[in-house]
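Report on the structure given below.
Apart from one protein chain that is not included, each protein chain of the complex appears where it belongs.
We call the chains A and B, going by the order they appear; numbering starts again at 1 in every chain.
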Amino acid sequence: MAEFLINGFLIFLLAIIAVVAIRSIKIFSTVMLAGAYSLICAIIFVSLDAVDVAFTEAAVGAGLSTVLYIAAMRHLPKREKVVNDNTIFAFIVCFGVGCLLIWASFDLPVIGDPMAPIHQHVGPYYISNTKPDMGIPNLVTGVLASYRGYDTLGETVVIFTAGLGVLLLLGDGKNRDKNE
Amino acid sequence: MNDDPILRVCTKIIVGPIILFGLYVQFHGDYGPGGGFQAGVIVAAGFILHSLIFGLKEGRKLISERLNLFIMILGVILYGGVGLVSIYYDAEYLNYSILAHDTKHGQHIGILLIEFGVGLTVAGVMLILFHLFSSWQGEDK
Partner (left out) sequence: MIHGILGIWNYWIVIILMMTGLFIVISRHNLVKKMVGLTIFQTSVFLFYISLGKVQGGTAPILTGYKDSLYSNPLPHVLILTAIVVGVATTALGLALILRIKSEYGTIEENEIAKLNTEENSK
């Protein structure tokens, strides 16, 4: 019960941060709010037992992506020019889709229900077979590296490709500052 | 480049432990939370902190752009290469059981190797992203 209350409070904080992020005009504060958002997300992941994910979110979402945003902000305007030409349209679309999704959410299993469909498929197999197959206690590493090794190979190549893409976009010789 | 002595001294003290922690996360990923993705980001964060305080040029003295690209590529090749080794020994692609005499031992070696590959790629990509964004001079066309 207590963990659900903590979780409910933290996730409510997230909603407040997201709404403030819509309203702020300064881009810099929006970026910092996104960093705070990622940190609170990491805490929620810990309370939902996803320690590996929380670790990654804190290092990547709150740390590195904020650094990248600020490094990019050096060349970008600091303030947003507010033009409210399709706010009502956007609000209607989002409200409609949100209502439909909330309607659908009544059919989802209650959080923490051990009989939910997701816990009946391959999850129990991974939990019971990782130790006999590989002898390592961290199930996430076992699934990531061995059972779903193809998946991780693909993700690694995606990251590599994104790095190459940025290198092609920003790495051309004449715009680089070699003396800094 | 930052001339504040407090920042410079603290950075000198803290960069080593950050990279050491990254290596701990890398090689301890089988037993506790962690693994290649997190470790790569943490090691890259150590070098990024160094570059933030002492300047990009000093950072590039530690890891040159050529070495950085080499690290990125080496990670992917290491990952794919482990798969090719298991094909060479008549097993499926990325089946690590064949890498040692004992199945469990083989799996363990395979997981360590491919996590190291992931860590190298992620660290290299994150570092090169930071350097590209910081050295970009967009205004003078």
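The rule is simple: a residue touches a chain if its C-beta (ideal position, glycine included) is under 8 Å from a C-beta of that chain, and two chains touch if they have at least 3 such contacts.
Note that the structure is a prediction, hence the values are computed from the model and not measured.
Student: When the complex is taken as a whole, what residues of subunit B touch the one chain not shown?
Tutor: 31-33, 35, 37, 41, 122, 125-126, 129, 132-133, 136, 138-139, 141
Student: Could you please point out the subunit A residues that touch the chain left off the display?
Tutor: Touch set of subunit A with respect to the missing chain: 1, 4-5, 7-8, 11-12, 14-15, 18-19, 21-22, 27, 30-31, 33-34, 37-38, 41, 44-45, 48-53, 56-57, 60-61, 64-65, 68-69, 72-73, 75-77, 80-81, 83-87, 89-91, 93-95, 97-98, 101-102, 105-106, 108-114, 116, 118-119, 122-123, 126-127, 130-131, 137-140, 142-144, 148, 151-152, 155, 158-159, 162-163, 165-166, 169-170, 175.
Following the convention adopted for this analysis, only the chains that are shown with their structure count from here on.
Student: So the centre of each chain is just the mean of its C-alpha atoms; given that, what is the distance between subunit A and subunit B in Å?
Tutor: A distance of 21 Å separates the two centres.
Student: Report the residues of subunit A in contact with subunit B in the complex, numbered from low to high.
Tutor: On the subunit A side, the touching residues are 51-52, 54-56, 59-60, 63-64, 67-68, 71-72, 74-75, 133-138, 140-142, 144-146, 149-150, 152-153, 156-157, 159-160, 162-163, 166-167, 170-171, 175-180.
Student: Across the complex, what residues on subunit B touch subunit A?
Tutor: That would be residues 1, 25, 29-35, 37-38, 41-42, 44-45, 48, 55-57, 72-73, 75-76, 79-80, 83, 93-94, 96, 103-104, 107-108, 110-111, 114-115, 117-118, 121-122, 124-126, 128-130, 132-140 of subunit B.
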